[in-house]
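Before we start, here is the structure in question, set down as structure tokens.
Apart from one protein chain that is not included, each protein chain of the complex appears where it belongs.
Up next, chain A:
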Amino acid sequence: MRAAVLRKEPSSMPAPIDPIVEVRGISKSYGSTEALRGIDLDFPRGKLTSLLGPSGCGKTTLLKIIAGLIKANAGSIAVDGKVVTAPGPERAFVFQDFALMPWATALRNVAFGLELRGKARAEREEIARHYIAEVGLAGFEDKYPHQLSGGMRQRVGLARALSVDADVLLLDEPFSAVDEQNRRKFQEDLIRLRSNQNKTFIFVTHSIEEAVYISDRIVLLSPRPGRVSQIIEPEIDRSGDPDLIHRDKHYLDTVQEIWQGLKQYAE
């Protein structure tokens, strides 16, 4: 029965069609601690892939290596076929702690990526206003981060990443500092946002439910050192009422399946 829900992919299987991000043989050590060992992964274009695993599995490290924010000891990252070693315009990052400038309004924070690229003020603010509305923050353009709730701050962080028009969005546990109610709402909005943005999402999370709820593809990492242990593609229809997903049988079975696999790492 599980086999019907899950499609396990041994590494010998052909890579999925049209990968936008290719991770080849990435290894990373901090001193004597081995964080990642020989990671080979393909991230299909236009899909939302989650990196899921217990703490210490190196999922955030892998995401930051893909972003070009951390250097790997070995291996390479290619985006659209080109090897990258530093941040680039085709990738945008959403930070766990939001990383908003407290001295700047929501509008300036959202436009900051474009400001750094030297885009004229009127132009970048028009784009920023569009994405602020897109993430549901219209009317809050002139508020400072300390005047916004955690969920709203992360919406600013998401709008900032969207406004630079990158093909790949890298999200590092974006909801972990957001309270439960707002997290649910935000997850629903993310599903809706995905359907009208033609972007690839790479999403790091430690929440099994979150991963299954929003992902097209889940990469399970095992800890010490971080390795790919399993790739799961939950076949869940997300076109309807997002509340129904939580009661979907495939959803519940997949959550259970992943939990069985991860249980051994729980302390």
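The rule we apply is simple: contacts are C-beta pairs under 8 Å (C-beta built on N, C-alpha and C of every residue); 3 or more make two chains touch, one makes a residue touch a chain; residues count from 1.
Simple rule for what comes next: contacts and distances are computed from a predicted model.
K.L.:
Between "Transport permease protein", "Bacterial extracellular solute-binding protein", "Glutathione S-transferase" or "ABC transporter inner membrane protein", choose the name on the UniProt record of the chain that's been left out.
P.N.:
Protein name of the absent chain (UniProt record): "ABC transporter inner membrane protein".
K.L.:
For the chain left out of this view, which of A:74, A:99 or A:244 touches it?
P.N.:
The one listed residue touching the chain not shown is A:99.
K.L.:
Touching the left-out chain: which of A:35, A:48, A:67 or A:245?
P.N.:
A:67
K.L.:
If the hidden chain were put back, which of A:146, A:247 or A:263 would touch it?
P.N.:
Only one listed residue reaches the unshown chain, and that is A:146.
K.L.:
Which candidate, A:25, A:89 or A:139, sits in contact with the chain we can't see?
P.N.:
Of the listed residues, the one touching the omitted chain is A:89.
K.L.:
If the hidden chain were put back, which residues of chain A would touch it?
P.N.:
Interface residues of chain A facing the absent chain: 67-69, 87-89, 92-93, 95, 97, 99, 101-103, 112-113, 115-117, 144-146, 160, 164.
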